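A single protein chain has been removed from this complex, and every other one stays in its place.
Now for chain A:
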């Protein structure tokens, strides 16, 4: 292959044509600061508007400075990455950015994790020479996301995630000049748009312009209320990422420390969403087999593929975008909502309190879960099954706020009975996991024979759309796995057009599944982080004595004593839901 020879800071290198100066510099170990740049390798998506101008470098023979992130190398190019001219320009650009920024770092939720703050520190800024009008916009609170455009630096990363990765097309640059800002169509509040609350915009926002709706204060108030029994559930993906804000290696499993921290914070019962993930498999797996059998028996009223419905962003996405296909998704509630329903019925009865006295808090890697919990269909007489949803980040803030030394906490154990789970449940947090868990159970239930293998490698991976054929009993099941909503849209359009046929498809909105969720510690496009978290979940699965949902003894017990049969009347009432068509714009 031909290469291009270039010199950066007197270091010579040869790189493939099309490489940017930034990439060539990184290859040489030369650091060039960036702010707007985002490179999602496996997604083949780049946000390189070259708009922030922080990465400018001097290129010999060029009149003005060049943005390293978007300037391709050319043969014989000579680059200076930190000449006085470059440093002076970068500093001035940063001052310009700060001159239109609230500079309220002391009370900004992004403080300490802010790309702009970080650069100001790195550049040693001690004053902002340029002063003037500061843009102000009304704050926009959706059920999941808060937009504070006063802080927006027009890096457009959110736009790239929303449009190119998620295919939701909610965010775009509007207005001209100094009034330019990223906004939803017609400047509608985010909550009134087709926004799915996936939070991928939040996950990549370098500043505090896009944040989750913070519910820690409400949770603290519930914990402080002696009349309330506060029950907490933790989603599978949280345990693979919660260590990161406390300086632990990404991919460290912190299940035990998480349980201890929650107990220290004062939660009365520390349970696991994994328990209801197993329960979800019982219901969804049964629904799959039921639909499949009826379909094979020639019942034309049964439509396939069955689509998973665990992911609340995906659910809202198809309600907006595919209102004609609402009969395809499984009617099974998500594990979070199954937990809420079971906790406020079965468990409230068990401990002898009315549901109104119980507060159910979820710890989720997700922002869309906040919206899901607030859906009116998930409440009884106005009392929601899940009262509050905290993201992984919010929990980390609560732990830090309570001065709990997370890293040195002893491992705790989940409370019972809603704390027991199998390996099938923990992999819900990674793309492909739900389907793998469903297949493990469906195969055994359908055949009554033990599976010769438990790991379905063909369902794992990072590709956006994967498909495989799995033998369930006598049937060759064609299954698909999709993550990121843009891929889901493409696949669904093909299915709608009759160009693809599947028996079952798992869809997760976020890159890598829940481990890359919008509520996790900001991934900022670092895909290696997602891989490390994923590996942790599969490690956890491997180490579990039970790895199939139907083998969970507490699940079996729950059906025996309370729910009856999967898809039975009680199960239907508590564990299944319906969908509504929503406007496409």
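Some observations on this one:
Everything below uses one rule, namely that a contact is a pair of C-beta atoms (placed from the backbone, for glycine too) under 8 Å apart; a residue touches a chain by one contact, two chains touch by 3 or more; residues count from 1.
Methods note: contacts and distances are computed from a predicted model.
Comparing "NADH dehydrogenase", "Transketolase", "Twin-arginine translocation signal domain-containing protein" or "Tripartite tricarboxylate transporter substrate binding protein" against the UniProt entry of the hidden chain yields the protein name "NADH dehydrogenase". Across A:2, A:64 or A:408, the residue that sits in touch with the chain not pictured is A:64. Touch with the chain omitted from the figure is made, among A:42, A:180, A:467 or A:524, by A:180. If you put the hidden chain back, the residue from A:97, A:265 or A:313 that touches it is A:97.
Interface residues of chain A facing the missing partner chain: 49-54, 56, 64-65, 67, 70-72, 85, 88-89, 92-93, 96-97, 99-100, 129-133, 153-154, 172-173, 175-180.
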